[in-house]
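Here the complex is missing a single protein chain, while all its other protein chains stay put.
Chain naming follows the written order as A, B and C, and within any one chain the residues start at number 1.
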Amino acid sequence: MSPFVINTRVYFEDTDAGGIVYYVNYLKFMERARTEYLRALGFEQKRMFEDNLMFVVHSLNARYHSPARLDDLLRLELRVNRTARSYLLFEQRVLNQDSGDLLCLAEVKVACLRADGMKPCAIPESMRTALADGASAP
Amino acid sequence: MSPFVINTRVYFEDTDAGGIVYYVNYLKFMERARTEYLRALGFEQKRMFEDNLMFVVHSLNARYHSPARLDDLLRLELRVNRTARSYLLFEQRVLNQDSGDLLCLAEVKVACLRADGMKPCAIPESMRTALADGASAP
Amino acid sequence: MSPFVINTRVYFEDTDAGGIVYYVNYLKFMERARTEYLRALGFEQKRMFEDNLMFVVHSLNARYHSPARLDDLLRLELRVNRTARSYLLFEQRVLNQDSGDLLCLAEVKVACLRADGMKPCAIPESMRTALADGASAP
Partner (left out) sequence: MSPFVINTRVYFEDTDAGGIVYYVNYLKFMERARTEYLRALGFEQKRMFEDNLMFVVHSLNARYHSPARLDDLLRLELRVNRTARSYLLFEQRVLNQDSGDLLCLAEVKVACLRADGMKPCAIPESMRTALADGASAP
């Protein structure tokens, strides 16, 4: 199954004195992809807050392959590898859109919590159904 | 004359514990708009570096009118108010794309420098011509 | 009267591909100074939230004089130029601690708001008294 894809551009704000994208910023890009994926499924995070729910990153591992640079157009790919009762497991890639080179690969486990108290809770049934049906790129 | 316009979305990375966009991040958004404006004119900043040129912000003033929030779609408007020999004066607005509310208004003076030594230098003639002809939104 | 002073170090996260501190990050540094100044006066922002108050930046102007670079130790100076009923006017400087060079100078107007509704409100009397008495560096 093909991944969910969005593009993002590298600006000065994303780079560091090494002349490349600062390593933590790939994780910002990956959250943009997760946010747009959920939005494409009909779930804005703002509305989740109103329902007293929030997603937080539980754990992640990331492997940096090649650096991105100023003005590069990036391709953010996302797959949901697992939909559990109270968490989602994402596989995410950042590639250079033009060369196709893989820049960063990560697995990110995102937990669903009650916003008050921050205790784990079940992902709403409507979202689990939407996730099962998958989403195509916007 | 109508402004140059791009849109940008508010993600978690842009917000703070006040529940609104962190005030310095509007200035990041404004730089995205300047970068896309120059790109639309044919001037990528990466290539400017190769020509030993860089733009740096010389000074700015900003007035915050209303806050942006998570998931808001922002409208970034840009006008070049002055093209001088070695600097550009931008007028930039951040608005809520849906409501049209003005969120932040700024004047930003950007100087052209030699990358080695960081001394002011003249904006290249080709860029001055392109700026005079203006640019339409991408 | 001598300014309130704290130091902060330049890390990779603060720099950009130009090899210098990214221009918006000086404004982050300045907020660190304001936060530590208020803390030195006995006012943590966390507790202000509990009292339904928050400070937000109303407007600012900044002038960039000289760039900071990786590993530089910065000296953040702060003066309160005006204490009005519902806002504070800060004059803030960022200097290189070692050379004494002025890097960035800004005036920042910070408004006191009710956290719910974000309407202007009076700065609490206890804070106004503390501000009038001034604060020494931590």
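Here is the rule we use: a contact is a pair of C-beta atoms (placed from the backbone, for glycine too) under 8 Å apart; a residue touches a chain by one contact, two chains touch by 3 or more.
From a predicted model like this one, the values you see are computed outputs, not experimental measurements.
Looking at B:I6, B:M54, B:L70 or B:L103, the residue that reaches the missing chain in the full complex is B:L70. Touch with the hidden chain on the side of chain C covers residues 9, 11-13, 28, 31-32, 35-36, 39, 44-46, 49, 69-71.
Where chain A meets the chain that is not shown, the touching residues are 17-18, 20, 23-25, 27-28, 31, 49, 54, 56-64, 67, 115, 118.
Hidden from this view is one chain, which touches chain B at 12-13, 15-20, 22, 24, 69-70.
FYI, only the chains that are shown with their structure count from here on.
Centres computed as Cα averages put chain B at a distance of 24 Å from chain C. Chain C has its Cα centroid 33 Å from the Cα centroid of chain A. Inter-chain centre distance (chain A to chain B, centres taken as mean C-alpha positions): 27 Å. Contacts with at least two other chains are made by residues 12-13, 69-70 of chain A.
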